[in-house]
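Excluded from the complex is one protein chain; the other protein chains are retained at their positions.
Right after this comes chain A.
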Amino acid sequence: MAAVTAGNGAGSGAGGSPEGTGGSTGGGGWRRPHGPLQRHYGPSTAEAAEAPPDPTDINGPHFDPEVFMNKVRSECPLGQLLAREAALGREIRALDSDMQTLLYENYNKFISATDTIRKMKVDFRHMEAEMDDLAANMAAISASSARVSAALQDRHRRGAQLAGVQALLRKLQALVEVPGRLRRWAGTEPARALRCHARARAVLRHYRHLPSFRAIEDESHAIMAELAQRLRTRLREEKLDPKELTECVEMLLQLEEPAEELSEEFLSQAGTRLEAELAALEAELPAADPSGVATTPPPPASDILDFVDRGSSAFVGTLCQLAGSYRALFGEDTGRLEPFAATLAARYFALLERRLALERGLGDTSLLVRALDRFHRRLRTLLELLPAGADAAATLVARAARERVDRYLRALQTFFLGCLGDVRQALAAPRPPGKEGPGLPDLLATLAASVLGQLKAVLAYVQLFTARDVAFASLPYFKGEFCVTAVREGLVVAFVRWLCRTARGFADGPAERGAPAAPPALLLLLARLCLDYENSTISYILTLTDEQFPPQDSGPAVTPGPALCAEARAAAQRLLDHYVQVQGAAVAQMLRKSVETRDWLGTVEPRNVRAVMKRVVEDITAIDVQVGQLFEEGVRRAQSSDSSRRAFSVYSSSRAPGRYAPSYTPSAPMDTHLLSNIQKLFSERIDIFSPVEFNKVSVLTGIIKISLKTLLECVRLRTLGRFGLQQVQVDGHYLQLYLWRFASDERVVQGLLDEVAASAAHRCLDPVPMEHSVVELICERG
């Protein structure tokens, strides 16, 4: 349409200049809004911009009628020109009619607008008049209203004033009543008085420049001062329970008494009270004996559980309460409270410790455990206030437990010694003939069983300390160190060690120097006991202990079982050796005396075996029985069992090889020596006092060796006559007859007796041996 219009315009332009001018006027006004339209159709603009300005385009902006005309004229044939002209004429007409239509429309609108404006002009004129009326009315209203309010104002002010006065008067009334109320309450309800005073105080202070107020203030001050005074007196003098004390101090604080001073007062008052509690506890303890434990204090009136109970409910409870109040009253600053509480707690601990020390006997451990448990539990609340005391308390409990374990150890030791005493008594008791006393195995079994039983019982008691329901058992001490250091090492290992030591003591100790020596049977018994310990009992005890008190992995090192076993074995060995020595020495002493006291030169021809030899054989037989009760038989070196009937080889001409052969012909003593020495080169050296093995044969061999060697040495110290030699011969044969069966190797007996015989022959002035048959005869008869 636009193109048509433009073309129209151009057409008109091309059509004729007058039209063009008229067109430009109308076209200008019409075309202006068309500009935005054209701009809106951007692409055509763009096309226009792209294409070079074409002066021949009738709708283009650069249309040049001259160029267009020239171009049309030069290019188009006539027909076309005509057709063109007709087309242009049509377009121009269409455009003209459109323009006319538009003009009409616009004109109509303009007219109706003019009508409207005119009408409005008329209406406004009406309104203006009404507005003026309104303004006048309003002015009248405001004037009268002002008059009314002016008239009412005065009354209103007076009313308000009166209300104010009324309130003031009421307050004054209250103030005036303050001293009275204070006075009334100060006696009975100081707290209420305080509240009252607190309310009045600020006002009074504010108006104190007024004499009447001052009087009131002074009066109430005086009352309050009096009240404070009374409270203080009460604080100082009376015995208040912690609640009253707290109230009292709280009121004093409200009375603006200095907090510093009050906290001191509070603490001292609390101190007095706690001291009283402590004193009550202390009163139950016997007076400390400065001279030591000269007299055994009478048993405490109440048991430990009771004591701890009272101590914790009275003292610990009060202390907790007071400490709580202190915090509430004086804030969290506990610089003063802590040392105070620590001191008191320390005294309490000390008291408890003294009480614990009174638990001398073994008493009831469960009671002690319960007491300690309660103590520990109750203390926990206190410890929240007083963290510093935790260590002290734990130490106290641990020490008490340790103490108890030590006491058990001592009790065990006493028990063992008691058992030993019983055994000694049983051994020493004179036995009516024909009636055997309890045998050694029975005694041993009784001893071992009772000791083991006691140990088990003790372990069971001690286990109470680590029971699950006991609060302090969860302390690290009781989990680790207590089990290992106190129980395993301090109790079990220490006991076993002590047992070994004690047993050894019988062998090492006083035997020689004065003190009554242990009976040999006891040595034997203890040797067996130690051996049994080494074999089984120690490992059993240790296993039991480790089960009941499981050791911590990272705990302190423990004594290994084998070390203990070695100790026990050493003790057993020492005891058995000692037994052999003691018994050997007893027999040897008999032999020595018999040889030393006899006149070997002037003796008569032997008719009998000397009584002492029979005695020796009897004793050794008895020893054999004794040892046989406790120790195994042992290995005997196999040899002809028939040796009792064998000839006493020294005097027989035909002899087994390997025997020493003294010759009694008065010829060459040199030969004798030579022979003797050669023989000795091939025989084993005999150690007389040598360790023995744990069996009967070895023990007996040891004793026989000691005896015979003694006989040998003693004979060598004497000078014998002919009959003396013969007597030795008889004695030797007798011993040979009866002793060989006891020894592990009868050659030992044989060899030693041969040496005795040889030495006797050497020491004889007239060595004429007795006929062997006669010797045998005498021995068989004897």
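One rule holds in what follows: a contact is a pair of C-beta atoms (placed from the backbone, for glycine too) under 8 Å apart; a residue touches a chain by one contact, two chains touch by 3 or more; residues count from 1.
Methods note: contacts and distances are computed from a predicted model.
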From "Translation initiation factor eIF2B subunit epsilon", "EIPR1 protein", "Pyridoxal phosphate (PLP)-dependent transferase superfamily protein" or "Aldehyde dehydrogenase domain-containing protein", the hidden chain's UniProt protein name: "EIPR1 protein"
Residue, one of A:308, A:379, A:764 or A:778, that touches the chain absent here: A:764
Residue, one of A:338, A:619 or A:713, that touches the chain absent here: A:713
Candidates A:80, A:106 or A:589 - the one touching the absent chain: A:589
Positions on chain A contacted by the hidden chain, ascending: 511-514, 585, 588-589, 592, 601-602, 666, 669-670, 673, 676-677, 680-681, 685, 687-690, 709, 713, 716, 719, 721, 762-765
